[in-house]
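Just below is one structure, and these are the notes that go with it.
A protein chain is absent from this complex, but the other protein chains hold their places.
For reference, chains read A, B and C in written order, and residue numbers begin at 1 within each chain.
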Amino acid sequence: MDLSLFANPVFLVQNLVDGLSRGALYGVYAMGFTLIFGVLDILNLAHAATFMWCAFAGYLVMAVGGLPLPAGLAAAMLAGALIALLLELLAFRPLRREGADKLSSMISSIGASLILVSLAEAAFGAQTRRFPNSVLDPKPFYIGGFSGVRISRAQILILAASVVLMVGLGLFIRRTKMGKAIRAVAASQKAARLLGIDVNGVIVVTFLVAGALAGAAGILVALLTNNIVPGMGNQIELRGLAVVILGGMGNIEGAVVGGFVLGLVETFTIAYAPGGSDIKDAIAFLILFIILLVKPNGIMGRGKADRA
Amino acid sequence: MKKSYASWIVAALIVAVDAFLCVKNPQDLDRLLINAILALSAFATLHARLLSLASAGFAAIGAYASAILAIKLGLPIWLSIPAAVLACGIVALIIGLPVLKLNDVYLAICTLGFGEIVRVSIILLPSLTGGSTGANLSTGFAYEAMKQTRTWELALALLALCYLFWATSRSKTGRALRAIRENPDAAATMGINVVVYKNGAFLASALIAGLAGAFYAHSVGSLDAGDFKFSRAVDILSYAVLGGSGAWFGPILGAGLLTALPILLRDGLRFLKDFSQLPNIVNGLALMLAIIFMPGGLAALFARRSSRASEARGEASTPGDGIEDAEEERVSGPMLAVEGLSRSFGGVAALCDVSFAIERGQVIGLIGPNGAGKTTLINTVSGIFPPSSGKIKWEGREIQGRAAHRIASGGIARSYQNIQLFGEMSVLENIVVGHHSRIHTSLAGSWLRLRSEKREERAARAEAMALIERLGLGDLADQEASKLSYGDQRRVEIARALALRPRLLLLDEPAAGMNEIETAALGDFILELKERGYTILVVEHHMDLIMKICDEIVVLNFGSKIAQGAPEEVSRNEAVLEAYLGRE
Amino acid sequence: MAKLLEVEGLQVRYGGIEAVRGLSFSAEEGRIETIIGANGAGKSSALLAISGIVRKAGGSIRFRGEDITHMRADRIVRLGLVQVPEGRAILSPLTVAENLELGAWTRSDAAGVRAELERVYGLFPRLSERRAQLAGSLSGGEQQMLAIGRALMASPKLLLLDEPSMGLAPMLVSLIFSTIAGIAASGTSVLLVEQNARAALKIADRGLVLSHGAASIEGTSEELLANPAVVEAFLGKV
Partner (left out) sequence: MKRILFATAIAIATVCSIQAAPLPATIKIGSAESLTGDNASYGVSIRKGIELGIEEVNASKLLGSSLLSLAIYDDKADKQEGISVFNKLINDDKVSAIIGPTLSSTGFAAIPVAQKAGVPVIGTSLTAVGITAMGDYVFRDCLPQAVFVPAALAPVKAKFAPKKAAMLFESTNEYSKSEADVFKAALAKAGIELVASESYSKGDSDFRTQLSKLAAKKPDIYVFCSLIGEAIPVLQQAREIGVTQPIVGGNGFNNPNVIKNGKEAAEGLVVGAAWSLASAVPKSKSFVEAFKKKNGSDPDQFAAQGYSAVLIVAQALKDGGSADRAALRDALAKVHNVDTPLGLFSFDANRDPVCPPIALTIKDGRYQLFQ
């Protein structure tokens, strides 16, 4: 083991920055995923495909259309909302009736995911797409001189955007009337209907929000990695599942915390553990495995009654 | 009948298409057979209500273990494959106990995590596994050592598995698993050790997945870690879900359909040269449509097979009505004594320091307004959950906190307020579940189709049938329990409890939903049971009934006992009247 | 007086179970009607069917002259037919204030909602004290108050109450019932479903005894209270 690394404060802070920005991505992705689970109790395995399409949407608007970053972000979030809406109408709503179990929804979303990924392959080809530097200057900032801590514009954007989205989603869910209705539907669809809430309408809104979050995550990942391909959802899909479990299924704050935990764990495993980059995938799931055995409802899990 | 006709056409179509493809391209048969075995592996867990995604991970272990043994130690496949399967079994036993405590999605993700750990381990052990592309496995050593199966060995394995699944589904184990799938709590109160069966199902799933993996290794001839990635786990689950988790042949059909479909699309859509994604798109669409229009899977299309009630009726040669006289008691003192029993849920006290005793042969009524704690009391006595404090003494021994299946096999049977039948099982099957702890033939015995099993099963069916006739349900024996009317379902619940041959019967609102005539008949029946030595605790709102049958009545209100005494006393008791009709 | 709610031959079936078998009754404006009956008599199923939560197997329902038999649940609430279901169905993960706010989901007049909220807090001062608390942490009685208060937020024309006394201590039962009487006095019609027959009949104008999914005895409260058959339906013949 390389002990000198531990004594290097710049390296430590650097890893904190990298780990937090990595974790922020996981968090944003997982928020949308866990929102749908919290409200409907279903695993939407097409969330990763939605995420990928949004990255392309942002790419088209910014790299091909030449529009500035805010337009790209908006386009990605809009695309995510639209795709999620289609998923709800075509893949989930037909199954939300008596007799169809939760697994059916999952299988349906797998089918939808296959279609979305294949369509993307057909539309965009297999070549990796990348943003031109005009979209976001790749040169990083240095804190404390050239040998100090480095932080790129993409990382700043991601940290800022994730904070905005997390706070925004929190406010939306906690403070707005619609947010409260979403929580009501999550708590009990029957009670919500008795209050005069159009449950299907609220579910549509939930999907729109979750899709927009997938969109934000998609465009942010695309900006950070500059690597847009139809298969880009595969990796984050598994991580997203792990994050959502870490935070407790359906728990939005938990997803954020889980995202940061996973991001930091991965980064620090690579940075400090011998052969860290080889084992980081296993470490993430090993930690998850152990946490679940000790706390079967996740770090912040509180059981179904208190969720969303 | 029409339903089963259509379903046979679907099944025949799937088989025909698969047969056609395999005749055209014999190596596709290997793929089909391996997928079918993997589907069975997923079925084994799903059928026991376990949402496990571990099959791909176990297949990986099986594949690599057998490949390594074959290549590095030069073992022939008839040694390497069983050894690999054994390795999977050991891993399953180790991780099963802790992991199976998790519910639904958590179990799914945890088992997914297991698969990832296996996959990463493969990559991290290049000297053993050849690393991520496994190149060393197939080239560093004799290639021929890997590639040594023939398709007929695979087919034989699948056939054997089909036989085992078929034999198991007809055995007491199959019945217990179906019961757990339908309703694990009710299964436990029928004396079924749910934990053991769930672990058994997980173990079986692991062994089968290991077998499939081992065959995969030898059929394909090379391995890499990508063979068992997340999407593979999802594919396997899709076979089983699309096929249906209700019957073992469902997943095989599911695997047949989902294996054939991409091949058909590949060949059928060839003219679209520049749109190579189209087959995948159509495949995804087909998966969605199939699950939307057949939410129960392919197996659900098939009519339930008869539970052979008519046969059982003919076999009821032994005279009697299926109700055994309760056994004589050896211990003196009260049969059941509840002492200072309390139970709270999240700070709310549902039961508060309740004490009473039941003497042998008594019928005790337990009444009180909604929310008085009556069902909570029955749940604690029958072991659904432990009391917060207090003692439950059963024939002198403390049983509080004991597992439900142990209490059930100890002689306490119950019915449920909100009916907890095994809804998709027939009436006869529901009742035969009650014989669980009295059928002694082991699973191996069932596989060997021992004569003793046949005898036991026949006796159980005959006895159950007699019980059904006695309760006036004779015509309904073959009906699916959930299709029965409310009152009939209540009767089935009572019959199922009686099938345990309990010494104490806990009846939770047995007459709810029955009309006056049915209620009166039920009263007579309870009295008859009393005659024959049964001890009964009955919760009821039908006061006619309670007044008629009870020796003594215990009244609960807000979790506390407010009165106890003979029916006349209680019905004049001011506190009771107030609790029921409200304060004047 | 005008018929507010007319139920004709209502049937509800769950699988093979017939929970309501041809129930007919009507409720008139400005009154408290009560449906009493033992557990499993089909009271809750009938109410849920009226509110559009469970599917009707037969029959028709009219509310203020409008056919609502096949109307969606949220539309029915908009018409002013609001239910406090059995078990209260409060939203435990939300605060008391949020629960009340969602009660006014169908209304868009902010001023009216605010006034309504003050009225509910006036009616149940306990709720006012605990407005920031999670609804799940309330006691049973408080939860019942919350459920009723929440239903009032929609300013219903007809309030359906399913077993408001269930699981409550006698003192609270009388408090809840006097509140219900007050609600009716202030102009909201009430359909009260109860097991606690005496308390229900004491505040109701008319009553109906439901057994096995159909109406068995009907009459004014006084008639029913005097009818030995009613007592019998609950405590049986001695």
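In this section, a contact is a pair of C-beta atoms (placed from the backbone, for glycine too) under 8 Å apart; a residue touches a chain by one contact, two chains touch by 3 or more.
The model shown is predicted, which means the values in this text are computed figures rather than measured ones.
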Partner chains on view for the chain not depicted: A, B
Chain not shown: contacting residue from B:K24, B:R150 or B:R532: B:K24
Among B:P184, B:G226 or B:G423, residue touching the chain not depicted: B:G226
Per the touch definition above, residue among B:Q277, B:Q362, B:Q400 or B:T441 touching the missing chain: B:Q277
Footprint left on subunit B by the chain that the document does not show: 24-28, 30-31, 34, 123, 126, 131-135, 138-140, 143, 147, 220-222, 224-227, 262-263, 266-267, 273, 276-277, 279-280
Footprint left on subunit A by the chain that the document does not show: 5, 8, 11, 14-15, 18-19, 21-22, 118, 121, 125-128, 130, 132-133, 138-140, 146, 150, 152, 221, 224-227, 229-232, 234-235, 267, 270-271, 277-278, 280-281
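One rule holds for everything that comes next: only the chains that are shown with their structure count from here on.
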Topology of the chain contact graph, where touching chains are joined (line, ring, star, complete, other): complete
For subunit A paired with subunit C, centre-to-centre distance based on mean C-alpha positions, whole Å: 43
Between subunit B and subunit C, centroid-to-centroid distance (C-alpha), Å: 39
Mean-CA-position distance for subunit B and subunit A (Å): 36
Residue numbers of subunit C (touch at least two other chains): none
Touching two or more other chains - residue numbers and ranges from subunit A: none
Residues on subunit C engaged by subunit B in the complex (per definition of touch): 15-19, 38-40, 139-140, 163, 165-167, 169-170, 173-174, 195-200, 202, 212, 231, 234-238
Residues of subunit B that touch subunit C when the two form their complex: 348, 369-371, 482-486, 488-489, 509, 512-513, 515, 541-547, 558, 567-568, 571-572, 577-578, 580-584
Touch list for subunit A against partner subunit C, complex: 177, 180-181, 183-184, 186-188, 190-199, 305-308
